[in-house]
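The other protein chains are all here in position, but one chain of the complex has been omitted.
Labels run A and B following the written order; every chain starts at residue 1.
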Amino acid sequence: MNHGKQYRITTGMGLLLILCGYLTNRFLIVKPNRILEGTVINMPAVIKDKPILFTAFFLLLAGMIFIISKEKIKWYFTSAVVTFVIILFLYGVGLYSQEVITDFTQVARVSLSIGFWFVFLGLMIVLDSSCHYDGNFQVNRLIGFLGIILFFIFVMLNQGYFDQIGIIKEMHIRNEQYWIAVKGHLLLSLIASLMGLFIGVLLSYIGYKHKKYKKYFILVSNGAQVIPTLSFLGLLMIPLTLLAKKYAFLKVLGISGIGYFPALIVLTSYTLLPIINQSITGFETISRDVIISAEAMGMKPMEVFWRIEFPLALPGILSGFKIALVQSTANCILAGLVGGGGLGALLFLGLAQSASDLVALSALTVVMMAMILNGILSVVIGSMKKRKGFI
Amino acid sequence: MIHFKNVSKAYGDHQVLKDIDVSINKGEITVILGPSGCGKSTLLKLINKTILPDEGDIYLNKQNIRDIQDTTLKRSIGYAIQGVGLFPHMSVKENISTVPKLLKWDKRTIDNRVQALMEMMELPETFSKKYPIHLSGGEAQRVGVARALAGNPEILLMDEPFGALDPITRGKLQRKLLNIQKKLHKTIVFVTHDVSEALLLADELILMKDQSILKKDHPYKIVTEAKALLKTFTGGSFAFELLEKFRISDIVDQLTGLQDFDGYCLHEDISLKEVVSEMILQGKSQLTVRNNHQYYRLDFYSLMDLAKRKHYE
Partner (left out) sequence: MKKILVLIIMVALMFSTFIACDKEEAKGKGPVTVATMIDSEGAILGNMLLTILSENGFETVDKIGLGTPDILRKALETDEVDLVIDYTGSGQYYGAVADAEVWSDPALGYQATYDFDMETNNIIWLSPAPANNTEMLAVKKEFAEANQLKTMADFANYVNQGGEVMLIASSSFASNELGLVGYQNAYGFELTNDQMIVLSHGNTAEMLKALYDGTNGVNVSLVYGTDGSLKEMEMVVLEDPENVPPVYLPTPVLRGELVEQYPELETMFKAVFDTLTLETLQTLNAKVAFDGEDAKTVADAYLKEKGFIK
């Protein structure tokens, strides 16, 4: 019951956040063009204009208050209600933005301001809380409902309901560029993490087998982490440029002082710490008796590695990989400054043009990518552990 | 079958085995008994090349094991340890199948073998899909022994395998080992520091202390002729361990049945050790027992003799 109480509290916090969003002035901003400020709209005004939203919110408030006050409650029902409210909320905002933008030159837009984000975040918190019934995290339920929300967002996006929202507008305008950036960003982060995985697991295994090297590897990976990203990129530029000048074939591979390669090196270096840390732990938590039995059975060292040590350390290794991937996705933004492309380039363009919606688009995309990757890997690791009967 | 010739082993300054010379017979349970640190585990590990000797040679069936490839040797010797070391990410069935898979047996043969071993170790069929984390200590060690025997090795090495189990489970497993040995006739080298266990299991007993072998003989001989020596290893109640080896049903063929009897008698087929216990409890030196619808009289003073004679058959 303790857990149940905890999640009633978080539901309450979510509702509080929604209230803040409601009370603040800055819910939506209607901007006549990209740069200038425009008119600030608060939530009550939007609700008055859109009775659909009004009913949805009434439902939500009544429902949530009812829930918090009851002991035995059908949490499943709560999740469904919140999902419905979220979809209705987004739909209402989309519809409102459609109607409030009266000029058809495609210049004016509606920006989502802090009030909107408070409400949205609050709703998400309530949804997440409702999936923690009695301390048991119902991952599948959360994923299911998030899936439903995403589906509806996708449909509404396609139907054009969000076309006047600033972030979406920026995306539509430079659609091709955006998706190339997403692809490139993902690719760079993934490749850096995979390289880090390969190098990291190798070093971890050596450090696990020969304890004397372990501290050197940990030292190096720690050291890499400490170097600030931009300085790191700067430091690499000179030697890489010299190398590229000397050996022409490197240029074909795209290896030089600028572009994706220095970014790749920097990102890979950063992945070493989490991967090595988690992998070494993964290897070291293997019981000595298991290894003794395996060797005594006549398994060759390679067989011991592939059949016993690697599979047993895998959850640990993948945890490290998960951290590395999320970290790389975030760090990859800076790659945009040195010609590495990705969403960073878009973000800095937004900064250069003082276009907050473009900045928001890039930043939000990176966050979503990181969250999705984190989610996928967490599920994989969790099911791996459960299936194989470890703790 | 296994011969140690002038074997010595040291770790740095610390001498673990000094000039060891000993033979281990085929088809018997040879128990190496000694206190912690006497080198008995090291001796065991030299047999399957887990450790290599500094000096001397070890022969297996007259062949120097130095000339046998490591993996071939290890795959033909079963190894069971105290911590069992079951692979946590594999089911019971997969664990047991490990060596057969390494030996590249075909699937059908492996499945049959696993089933047979599980039956032999009294593991229910439902266990085959279970994972080690769900097993109790006793169950895990049963799987461990099954796994060690899976490849049908000639030799089985056991390093204090039952040491971490509770006394009842330990007793069950010891008896199980004796049982299966009756059918399998493996060459078992068993290391322990527990005198009762040693006396119970051994066909041949090796006493080790301070990195060398003090005595090697039949346990009965050691008990009767080297009592003093044995006492330095234990308290001294070792007669009971010998008596525990046999049950009433094992010795009745040496006794004459009574015509008829009326009165109190023991009718369960208990070990001779438990018979003595009953005698003490009842304050009698003679008890009547029933076995197979026949009554027999057991006398306290002749019990040891009966056991000895049974052993030497």
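Following the convention adopted for this analysis, contacts are C-beta pairs under 8 Å (C-beta built on N, C-alpha and C of every residue); 3 or more make two chains touch, one makes a residue touch a chain.
Note that the structure is predicted; figures quoted are calculated from it, not measured.
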Note = Note: the excluded chain touches shown chains A
Ask   = Which of A:61, A:237 or A:291 sits in contact with the chain that's absent?
value = A:237
Ask   = Of A:9, A:23 or A:107, which one is in contact with the hidden chain?
value = A:107
Inquiry  = I'm checking contacts with the chain that's been left out. Which of A:140, A:177 or A:231 qualifies?
reply    = A:177
Ask   = Footprint of the hidden chain on subunit A, which residues?
value = 33-37, 105-107, 109, 169-170, 173-174, 177, 183, 187, 190-191, 194, 237, 241, 244-245, 251, 256-259, 306, 310-311, 314, 336-339, 345, 348-349, 351-355, 357
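Basically, only the chains that are shown with their structure count from here on.
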Request  = Would you kindly tell me how far, in whole Å, the mean C-alpha position of subunit B lies from that of subunit A?
outcome  = 58
Ask   = Touching subunit B in the complex: which residues of subunit A?
value = 287-300, 303, 308, 311-312, 388-391
Key: Touching residues on subunit B, where the partner in the complex is subunit A   = 48, 50, 70-77, 79, 81-89, 91, 98-99, 102, 131-134, 144, 147
